[in-house]
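All protein chains of the complex are present and in place, except for one that has been dropped.
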Amino acid sequence: MSIYLVAAYGVFWIFTLVLVLSIWARQRRIEQDLEAFKDRLDRSQVDED
Amino acid sequence: MDNLRRYWLGVLLAAASGVAVIVALGMVFFYAPREVTMGEVQRIFYFHVASAWIGFFAFFVTFLSGIGYLATDKRRWDIVGLSSVEVGLTFITMTVVTGALWAKPVWGTYWTWEPRLTISAVQLLIYVAYGMLRASLDSSEQKARFGAVYGIVAFVTVPLSWVAIRWWRTIHPDILTGGEGMAVTARMTQTLLVTISAFTLLYATLLRLRVSLEQATDELARLRLRLERRSSS
Partner (left out) sequence: MEFLRKVLTIVNKDIAAELHTKEMISAMLVFSVLALLIFSFALDLRGEMAEVAAPGVLWATIAFAGTLGLSRSMAREQQGGCIDGLLLAPVDRSAIFFGKAAGNLLFMAIVEVILLPFFAALFDVPLLRPGVLIVLVLGTLGYAAVGTLLAAIAVNTRAREVMLPVLLLPLAVPVLIGAVRATGGLVEGRTLGQVGGWVRILVVYDLVILAVSLLTFGYVVEG
């Protein structure tokens, strides 16, 4: 089978994967930050009470 | 409960796209016939054309979102607009790269000024320009507003560019590329349609993914603001 054919379909999978992984990685980062901030918010609320 | 429903809808969509892509792949390699003049390499055509369709459709979505944002001033339109650019950029880059990989064995050179390839390159540059514009602005309000305007203006030029490029290449066809030169059969058309449908589902899945990332980013920003207010008071 032609190397170009393989490469072209490889490109499809790689690009899609890179996009998905990139979004997933950023999402994880944000969720971690969100957790941390929620903790701080709860703690500061406790302090106020 | 609405959140839960949304989550499962997302999972369903992702699963559907996964299945559709596998089916498309199957059709490309086992259902579609071996093309007479180009051989096996011609099978690149299906994913190449399908990704081109999505690459341009995604920008149409950005165009509509731009209008939506300017009309309503609501962030949700902007979120869709910028998310569609990111996903669209991925697809159009696929188009250009697969186009080059198809051109080399068939026409002997990586780049031919073939109309679809050329307009895809222009669209790619427009996507990049959109991204650079937003990156070069500081306020999120400006990013949204200017992004919307650029998305609208840029989109209306694309059909005109397409016509101009088409005419240019028809009147001055390259000695190297006489045109598509493919013998198209019914099976090929069917395969192409299935592939385009699969890619549309894939686009929807990726768009939702990117949109929820942006929504999470917004939530973080809001939380940060609340914390700052609390600490300052």
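Assorted remarks:
Note that the chains are named A and B in the order they appear, and that numbering of residues resets to 1 at the start of each chain.
The definition used in the following text is that a contact is a pair of C-beta atoms (placed from the backbone, for glycine too) under 8 Å apart; a residue touches a chain by one contact, two chains touch by 3 or more.
Because the structure is a prediction, the values reported are computed rather than measured.
Note on the chain not shown: across the whole complex it touches B. Of the candidate positions B:A15, B:M132, B:V184 or B:L225, contact with the unshown chain belongs to B:M132.
Interface with the hidden chain, as seen from subunit B, comprises residues 70, 122, 125-126, 128-129, 132-133, 136-138, 141-142, 145-146, 148-150, 152-154, 156-157, 160-161, 163-165, 167-168, 171.
Quick note on the criterion: only the chains that are shown with their structure count from here on.
Mean C-alpha positions place subunit A and subunit B at a centre distance of 20 Å.
Partner subunit A is touched in their complex by these residues of subunit B: 25, 39-41, 43-44, 47-48, 51, 86-87, 90, 93-94, 97-98, 101-102, 104-105, 202, 206, 209-210, 212-213, 216-217, 219-220, 223-224, 226-227, 230-231.
Against subunit B, in their complex, subunit A makes its touches with residues 1-2, 4-5, 7-9, 11-12, 15-16, 18-20, 23-24, 26-27, 30-31, 33-34, 37-38, 40-41, 44, 48.
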